[in-house]
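Complex shown without one protein chain; remaining protein chains in place.
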Amino acid sequence: MALLQTVQLEHLPQSHSIHIALYRNLQNAAFLQQQLLEGNTDYEYALIDASVIVSKIHALAAVYRAVNDLLANRLRSRNVHSEIVFSLSPNNNISESFRRFGIQPTTTSLLLIKVSTPTSETSPSDLSSRLSTQIQGDAVPFTDEEIGTMTDLGRVRKIYKLNVPGGGGKKKDGNTAEERREMEMLILGAMALRGATN
Amino acid sequence: MIAIGLEGSANKLGVGIISHPGPGKPAQVLSNIRDTFNAPPGEGFLPKDTAKHHRSWFVRLVKQAMIEAKVSTRDIDCICYTKGPGMGAPLQSVAVGARMLSLLWEKELVGVNHCVGHIEMGREITGAHNPVVLYVSGGNTQVIAYAEQRYRIFGEALDIAVGNCLDRFARTLEISNDPAPGYNIEQLAKKGKVLLDLPYAVKGMDCSFSGILACIDILAADLKANPNWRDPITNEVITTADLCFSLQETVYAMLVEITERAMAHVGSSQVLIVGGVGSNERLQQMMGLMARDRGGSVFATDERFCIDNGIMIAHAGLVAYKTGFRTPLEESTCTQRFRTDEVFVNWRD
Partner (left out) sequence: METPTVPPEPIVSQTSSTPANLPQILTYPSKTPPQLITQGAEALLYKSTYLLPTLPCALKYRPSKPYRHPILDVRLTKHRILAEARVLVKCRKEGVPVPAVYALDESKGWLCIEWIEGEVVRIRLNEWLRRRKEAGTEEGSEEEELVDLMGRIGSAVGKMHGVGIVHGDLTTSNLMLRPWAKGVMNGHSSEDGKGILEGEIVLIDFGLASQSTADEDRAVDLYVLERAFGSTHPRAESLLKEMLTAYGKSFKGANVVLKKLEDVRMRGRKRSMLG
């Protein structure tokens, strides 16, 4: 049974709501990725490898960007769901972003996001029942605590180039709440700029 | 009280006679005449030639101004002259003339800061009580706000004045300097439509024009070498009118921006534009749009007062004279560098 959370993000139209589910111990990663590659419309979700997510806000920021771009008619990828994955990226390389953030056969923690729009409405109950058959894994609540246990900090730092020597003079092992928050701040900035650095 | 004002810091020699009838009553312009020295197209005016012009016109203009004002030397209370800033030789010529009148008529002298002259005249004519002032001319570009007995410079051109930039471009294009190079650029710009990409150099509260001048000079040379240069978007042939248009749109946007910054910082909604470049209609229009957007208004004077003139010197001088300010003969020097904020504005609180 999915523990689906429905979020209404600030400053998005009421018509666009977000459904989020988080899973551990994913069993059918390869299968799910295959559905995506084949464009199976039953699997139109953002399927994100949760090990590169540091917090709820991190994920939601990507959602906001993607939905905002959808509303402004400037998606760079196939649909709003693939756009969410792309929006996690610090640069404009779309295929690289799928490799880094999207589901891979090796993915064990999965963050699943479904955007409900006026042209493609999804109700939580429908979604929930679909997911219980589609996703083979242990559903957990979408919280910072759960996500925190899934994050591969080393990979995250590498992707977002966060190993800056002399940055604030602090030791970077990223384990205190303050350090994580600061990391999150830097990630949001990198996502916002997406490739427009200098 | 009545004062005569003598201005010659650049290529305009102006003589004005002003009357301050009494407290609460507006000042009266009794006469305000001027003669401008213009260099031939493609050239700028040189100090030596300008001073010569001022010397040859001085007596003529003073006599004429007295006749028009219907005053005699007895009626004059003081002789005001531009102490600075400006070009050395022309300033000197007028200062010599002022000293001569002072000794001849046995009247006291008042040395006036040219910029303060513009500001005080602008305030008097427009009635704007405490505006942010944009002072723009061939030699000056400053954004000024009054605070605690000084006209404080909030922002300015870091290299050359905007008027200088426009004048030099007029020289590049070899257009006439008569009546003023900036005026002719303005007329040409009205026929332009293509907005070229020019460097936009606003640095904080200041701005800089030498970069944009260098760029537009290069574009003018490019245009001369390739008259069929077309705008990639509209495919229209680019003309010198487009160059003038682009230059104006960009430099005026810069000026409006630094003025707006000052207004935001000081919390004012009124702008007063003074100085020769202030007579430009497009600049006034742009400034007006900005001021209205902020719920305020723009004040500007016409060419009688915008462009260098003697009446503003008479006015600012008389205002200072009434507070007891005098310039003894020994101190009636003139100086090329005289910052607006050096003047102690004790006639305002």
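Letters A and B mark the chains as written, and numbering starts fresh at 1 in each.
FYI, contacts are C-beta pairs under 8 Å (C-beta built on N, C-alpha and C of every residue); 3 or more make two chains touch, one makes a residue touch a chain.
Remember, it's a predicted structure, so these values are computed and weren't measured experimentally.
**Student:** Looking beyond the chains shown, say which of B:I67, B:V237 or B:L289 touches the absent one.
**Tutor:** Considering the complete complex, B:L289 is the one touching the chain left out.
**Student:** Just one of A:Y64, A:F86 or A:F142 touches the chain that is missing; which is it?
**Tutor:** A:Y64
**Student:** In the complete assembly, which of B:G204, B:P232 or B:P328 touches the absent chain?
**Tutor:** Answer from the full complex: B:G204 touches the omitted chain.
**Student:** Which one touches the absent chain: B:S176, B:S210, B:T239 or B:Q336?
**Tutor:** For the chain that is not drawn, the touching residue is B:Q336.
**Student:** Where does chain B touch the missing chain, residue by residue?
**Tutor:** Listed in rising order, the touching residues are 9-12, 84-87, 114-115, 137-140, 145, 147-148, 152-154, 156-158, 161, 163-164, 195, 197, 200, 202-206, 249-250, 253, 256-257, 260-261, 263-267, 269, 276, 285-287, 289-290, 293-295, 308, 336-339.
**Student:** Which residues does chain A use to touch the chain missing from this display?
**Tutor:** Residues of chain A in touch with the missing chain: 7, 9-14, 57, 60-61, 64-65, 68, 72, 164, 166-170, 185-186, 188-193, 196-198.
By definition in this document, only the chains that are shown with their structure count from here on.
**Student:** Taking each chain's centre as the mean position of its Cα atoms, how many Å separate chain A from chain B?
**Tutor:** Going by mean C-alpha positions, chain A sits 60 Å from chain B.
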